[in-house]
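What you see is the complex with one protein chain gone and the rest in place.
Up next, chain A:
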Amino acid sequence: MPFKIALDDLTPNNLGVIEKINSVCLPVQFDHQWYKESLEENQGHLVKYAFFNELPVAAIKARVITKKGHASPSFVYIDSIAVLEAYRGYGIGKKLLDWLVEESKTRFIHKIQCHGWKESVDWYVKQGFTNEGEVKGYYEKQGLTGDDANAALLSLEF
């Protein structure tokens, strides 16, 4: 079945949508301020929505990270990617990630990095990331229990 999937921007008026999507999809909860910061310009925030038949169902939020003392950006870090459960498996997550890859490339950044549960890292691996292994205490720091996080890395080719 052909479905209409489209991407759109974050605006001050639809900020509540990513908050909603993340709050029902992710184990970690972020406060309003954290989301608000992504509206700040020139701070390297990369946020995009995905719409399924006009309905916002997914969002990716990432940042361009420049290491201390470096002039050019070091990598892109994915803060969150989430697709509402009923809308998973339709290629929406992939579409958002593809967008991020393109954005990174236009900035001449060679790496995308993220952390995730073992299960979601499986998904990242399916998208070409390499599993960099467990990061001890990563979730503990965020007040979460359970398995440790895995780091995943995608190297971009030009």
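To be clear about the criterion, a contact is a pair of C-beta atoms (placed from the backbone, for glycine too) under 8 Å apart; a residue touches a chain by one contact, two chains touch by 3 or more; residues count from 1.
Rule of thumb we're sticking to: contacts and distances are computed from a predicted model.
Entry comment: the absent subunit's protein name, as recorded by UniProt, is "Peptide alpha-N-acetyltransferase complex A subunit", drawn from "Peptide alpha-N-acetyltransferase complex A subunit", "FAD-dependent oxidoreductase domain-containing protein 1", "Ubiquinone biosynthesis O-methyltransferase, mitochondrial" or "Cullin-domain-containing protein".
Across A:47, A:64 or A:84, the residue that sits in touch with the chain not pictured is A:84. Contact between chain A and the absent chain runs through residues 1, 3, 12-14, 16-17, 19-21, 24, 52-53, 55-57, 84, 86-87, 89-90.
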